[in-house]
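All protein chains but one are shown at their positions in the complex.
Just so it is clear, A, B and C label the chains in written order, and each chain counts residues from 1 on its own.
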């Protein structure tokens, strides 16, 4: 299983901070699209993804136990 | 009379912080040269002059009561 | 903490203390504060949220990037989270270097990188609503899917 984290407006739209999803073997892009459709998210085009707290590419493949985070454009500072 | 102030290496060379000098009617340059010769200062080429706490030009004329300060190249900060 | 996320007000002097070194002649700090007016709109307060564990790693990464680019530099960065009122301090960046030009440049680099890669978000609250801000939304695209270091001294 994989822990999938949501932040900022994504958290508001999904309604929870994290979900347990079986994502082993999927690409980052595939998981992104799945979550986008399942939760009717307004936009994922500009959303980055982190695997285990490091930025990942759309074609990176998710491993068992990986923590996935969807990172909307950041606005700290 | 005029109060003439010395700072940094000029103060060390003249040996005092200030002198009372009659400088009324003299130009800044004339006073500079006079002090240079009288006290055998090593260099006055790079020394700026202030009259009453404002930078002055070499041809500015000193008035009765003006406070004159010789300002070596500054090194604050 | 030298690179941290803080729920409490940031002590600026403590951040500075992390970068004091015998061969630094210059320390610069950047202090990001909550501004009342943005494009004529009045902010009441902000909420900052962070993906804390990753944010700390990314702050540390920025420190490493700076030490690689500016010889002899030391860096400390603390970002606040939670509710912040007008004039409250959101972030403090301290950089020390032997010479002053580097201290300004490296500090500027740090704040620009924070706005690119550190997972922290702010929600602005106005009298008539609230919104999560994504500053980079329309300004930056990431062809490689993640932000890359860029030179600010071009």
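By definition in this document, contacts are C-beta pairs under 8 Å (C-beta built on N, C-alpha and C of every residue); 3 or more make two chains touch, one makes a residue touch a chain.
Not measured: the values here are computed from a predicted model.
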Displayed chains contacting the withheld chain: B, C
Touch list for subunit C against the chain that is not drawn: 12-13, 16, 20-37, 86-87, 96, 98, 100, 103-104, 107-108, 111
Interface residues of subunit B (partner: the chain not displayed): 5, 7-9, 12, 46, 48-50, 53-58, 69, 71-77
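Convention: only the chains that are shown with their structure count from here on.
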Where subunit A and subunit C are represented by their mean Cα positions, the distance between them in whole Å: 24
CA centroid of subunit B to CA centroid of subunit C, Å: 48
Centroid spacing, where centroids are CA-atom means, of subunit A and subunit B in whole angstrom: 72
